[in-house]
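Missing here: one protein chain of the complex. Every other protein chain is in place.
Lettered A, B and C in written order, each chain numbered from 1.
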Amino acid sequence: MKAIGEKRWIIPDGYIPPSSSGALESHESVCVLNMSERDAHLRFTIYFEDREPLENIPYVVPARRTKHIRTSSLRDGEGRTIPAGVPYAIEVESDIPVVVQYSRLDSTQAENALMSVVAYPIREGEAK
Amino acid sequence: MKAIGEKRWIIPDGYIPPSSSGALESHESVCVLNMSERDAHLRFTIYFEDREPLENIPYVVPARRTKHIRTSSLRDGEGRTIPAGVPYAIEVESDIPVVVQYSRLDSTQAENALMSVVAYPIREGEAK
Amino acid sequence: MKAIGEKRWIIPDGYIPPSSSGALESHESVCVLNMSERDAHLRFTIYFEDREPLENIPYVVPARRTKHIRTSSLRDGEGRTIPAGVPYAIEVESDIPVVVQYSRLDSTQAENALMSVVAYPIREGEAK
Partner (left out) sequence: MKAIGEKRWIIPDGYIPPSSSGALESHESVCVLNMSERDAHLRFTIYFEDREPLENIPYVVPARRTKHIRTSSLRDGEGRTIPAGVPYAIEVESDIPVVVQYSRLDSTQAENALMSVVAYPIREGEAK
């Protein structure tokens, strides 16, 4: 059984651009690859600068599939979403190992700008 | 004998922009460096959101050479390619250690946008 | 108690663009996530190409919060800041583990350009 990656990933620079122009809509994607034969059950935690975290946002990535998850589509059990135009940070936890990359397309101005990072992996047993 | 890097690399955020404008064509490159004295035999696996993976796509990077591989040029034994405009993820396996970086140039709008990440390395014996 | 990440992070490519145009101001952010129950006390050191480092710049990231820190807002005990238009490098030290990402928005020209990296973590006891 093939399960590759880590169960916990961190993205400190989250930001949903508040506006778009041009052909493409501004957005962020958390791109998750699940190479295992089992579905991966994710939980997102969203940290802010000035308020309590948004916790326990669920998401499923099926076996041997990738999901490129728009952060604007995430919502917790009470339907709360991530506000646009606010700096935040993302923690992704999964019940089985996955690999996580984060990308942002900003089309606030007429032409688009791109950035991407592989998320920071937390190895198991590494909490101090 | 100098063989540096890892044999398995993951890129969760793959996407071939469906259109271009301006002087440069939209494209992705998987940039592989083989510092060894032997050729590296790669196999790509392409994971999708909603269908079975495309497996066993071969590529050779000669000894002491780099190859910047356009993802649109990859094809499996039956000639199947990666469709444009579809989110996917990339696994690169090599028979000897290499180093892998992924870059995307998006010229969907008049001006180009760039992003790049070093792929996520899977250390040998790390599958869980 | 949950304290995740590392206590020391390096960003070799720092640069505050000297000018802006268009809707957004050029800037850099050092994005820090503190997932612990305690405040994180940071100290920044700024290295230059041709002069002595700027040392002991303090910053606090509260418990269970993120801060996206504009580098132009940093100042040492004597009020010295990082000059714009000058290549420099950043060291972030924290009294408890945190995770650090660096992003730059450059709007020198009419349209903006983005880049981002997860900072390079120095594991404890790794100084040689």
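Everything that follows uses one rule, which is that a residue touches a chain if its C-beta (ideal position, glycine included) is under 8 Å from a C-beta of that chain, and two chains touch if they have at least 3 such contacts.
Keep in mind that this is a model prediction, so the values were computed, not measured.
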Listed in rising order, the chain C residues that touch the chain left out are 8, 10-13, 15, 47-50, 52-53, 87-89, 91, 104, 106, 108-111, 113-120, 122, 126-128
Chain B residues that touch the omitted chain in the full complex = 2-5, 22-24, 29, 31-33, 35, 64-68, 97, 99-101, 103, 105, 107, 110-118, 121
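Please note the rule applied: only the chains that are shown with their structure count from here on.
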If we define chain centres by averaging CA atoms, which chain lands farthest from chain C? Would you check?
-> B
Chain C against chain A, contact positions shared by both copies (same if over half, else different) = different
Report, in whole Å, the distance between the mean C-alpha point of chain A and the mean C-alpha point of chain C.
-> 22
Name the residues of chain B that each touch 2 or more other chains.
-> 111, 113-114
